[in-house]
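Of the protein chains in this complex, all but one are displayed in their positions.
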Amino acid sequence: MKLGTVTGCVWATKKSPALRGQSLLQVRVGELELVAADLVGAGQGDRVILSFGSAARLEQPDCPVDAAIVGILDEGTVRECR
Amino acid sequence: MKLGTVTGCVWATKKSPALRGQSLLQVRVGELELVAADLVGAGQGDRVILSFGSAARLEQPDCPVDAAIVGILDEGTVRECR
Amino acid sequence: MKLGTVTGCVWATKKSPALRGQSLLQVRVGELELVAADLVGAGQGDRVILSFGSAARLEQPDCPVDAAIVGILDEGTVRECR
Amino acid sequence: MKLGTVTGCVWATKKSPALRGQSLLQVRVGELELVAADLVGAGQGDRVILSFGSAARLEQPDCPVDAAIVGILDEGTVRECR
Partner (left out) sequence: MKLGTVTGCVWATKKSPALRGQSLLQVRVGELELVAADLVGAGQGDRVILSFGSAARLEQPDCPVDAAIVGILDEGTVRECR
């Protein structure tokens, strides 16, 4: 998985029917801007955990997405393991 | 998923039989030129949403494509989430 | 998918039995040299369409390849969509 | 697979229910920071082997992860094969 920051909402009226009702967010990962399905209710500026590939479709197998937001970081950063 | 811009149409007479009738478009994603199956009727210059991997084959499981255009951006850009 | 140019033939006597009889070509994609299974009879210098991942195994599910040549470009270039 | 170094623990209260109880570690692979499920009890600073994609879900098919720590290097380095 990768960590990223939500930077926008993606609107597309013309799309695959299987994407209807799907919340698509733009997420910056390093230098890249990606688009991911939101599974956890993330919002603008949130630091999120992204999962890619078929992992992104476990909760909705018929939805043609290849990236999903599967978690929101508690404090925006990652700490050393104790 | 990634955002890209349609830059051309790909013609190949000699191809895998499973690709027959498939509309293949060239799409620029950042610095890269990719080829994707068009599932939504995109045209030259459209800003599109691309899905990769097995997600690109959900609608046509026997077609050997690894990228598909699954949506067209409403306004060409992505806005902040409200 | 990606576009590439066939740059050589790959010979390997010692290989996975499931690769026997498989034509493997070297293909340059941008700056990278890759190896792909040839499904369409491509030759040295051809401009080809490559599909990656499980898409490359649709026609031969038991063959351990992750890239396949699925088409040959008609004119070596991609044109604007009309 | 790739080799990496564990650099932190990832905490996310708000997450996909299928991730509950899953230990997620931050791992540096070259210049990149990734997040991976820990299958072997790795700790801060350990040199680990990471597997990506569906390989990361073999032990827990319903967990939406795309990377897993599948081993810890014995001595932190890789030696020449004898």
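Just so it is clear, A, B, C and D label the chains in written order, and each chain counts residues from 1 on its own.
Keep in mind that, in the parts below, a residue touches a chain if its C-beta (ideal position, glycine included) is under 8 Å from a C-beta of that chain, and two chains touch if they have at least 3 such contacts.
All of these numbers come straight from a predicted model, not from anything done at the bench.
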Per the touch definition above, residue among C:25, C:39 or C:78 touching the missing chain: C:25
Where the unshown chain meets chain C, residue by residue: 6-16, 18-19, 24-26, 32-36, 43-44, 53-54, 56-57, 62-67
On chain D, residues whose C-beta touches the chain left out of the figure: 1-3, 30, 39-41, 49, 51-56, 58-59, 68, 70-75, 78-82
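We adopt the following convention: only the chains that are shown with their structure count from here on.
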Fitted rotation between chain B and its twin chain C in degrees, CA, nearest 5: 70
Mean-CA-position distance for chain C and chain A (Å): 32
Distance between the centres, which are taken as Cα means, of chain D and chain A, whole angstrom: 20
Touching two or more other chains - residue numbers and ranges from chain D: none
All touching chain pairs, where touch follows the definition stated at the start: A-B, A-D, B-C
